[in-house]
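Just passing along the structure, written as structure tokens.
Here the complex is missing one protein chain, while the rest keep their positions.
And then subunit A:
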């Protein structure tokens, strides 16, 4: 192995331009070609994109050796790597990371219908030769990423609860990491994710849902790895723009219920990093930009550090259950008028009047509170009783409940609903109803009215 640390060559593997590749057949006849993607795997491995069964592929399977040349667009250095084939991966984190990156590259070159990842060919790097020394200083960042991460972590360390954490991490991304558009999403057990907060958009999108495996966010969550795209790709695009286009073309009839995803219409760079703790994905930090190749390997390192620290803090700061039963709260006399809260049991979605509010576990929690309020008049609750309530089908991990309560509270706040949730102490909260509320389970005849 050469003295050159492969980590120093990550800048050559950002996908700025195609790399070149040579393989030989069993008789030693060479084949020279371009390769869309050389992906940095670790200190002594890289992966090449396998897109077609061609001469290169046949040679690789026969001789298991390759030689690639890489160009660093930042330092202008050129390196040659001798590679020994190890294996091909056709699924899993490495494959998905490369697939997403390739989609961006293909789109950038007008080859979206031509390039499709069939596999990630993993190679051990057996030698590195510097063909051309660096002739430009590495691009200087306006902010040192290490300093920026330190500032983010410092902010997180001052948080006292999950609510604070959610704001601190998004503010830190903007203020310290210079990211203009960011979203924090929390994962449900079934792989869906819900936006808990955002920065840089006209609307917050709190409560917006990402389906399992959808776009860079869904894949980052499913695979537990960062997913990064340096160019716009239709395949990985989010946003209301697509739905609006489909509606105007008559492809879909009406807007589905739910909060529209707040993403940029035509992002040129996207990155999603998983928020993990104890081997579980709790959510995803997402950032995007109008700029091409805005997020590089080092940005990814920085965001992953922040996300990992967030995950640890979420586990650490989980709401402790209140020791005592909350004092009975006497509800104020409600003014006239009222609203109907409707529940669709199919997906636990709740509507206030005819306006969508929330669904999933957060929807189930609110419905549980409203029903209890209906029958007993109770307004003060504990997180402990929710945790113990089997009917909510809550996951085993406490931070999930905290995240859902925050999501629910923020969504109600944003809607300016006559229903609000207020935190009244550690593990304690209050349901505040400012008008008369009627509950209606869609599909059931009887409506229950809150007294």
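To be clear about the criterion, a residue touches a chain if its C-beta (ideal position, glycine included) is under 8 Å from a C-beta of that chain, and two chains touch if they have at least 3 such contacts; residues count from 1.
Criterion: contacts and distances are computed from a predicted model.
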item	value
Which of "Pyridoxamine 5'-phosphate oxidase", "Acyl carrier protein", "Multicomponent Na+:H+ antiporter subunit F" or "ABC transporter ATP-binding protein" matches, in UniProt, the chain that is not displayed	"Pyridoxamine 5'-phosphate oxidase"
Which residue of A:61, A:136, A:316 or A:442 touches the chain not shown here	A:136
Residues from subunit A at the interface with the omitted partner, ascending	17, 20-24, 28-34, 52, 54-55, 63, 65-69, 71, 73, 76, 78, 80, 82, 109-111, 114-115, 129, 131-132, 135-136, 292
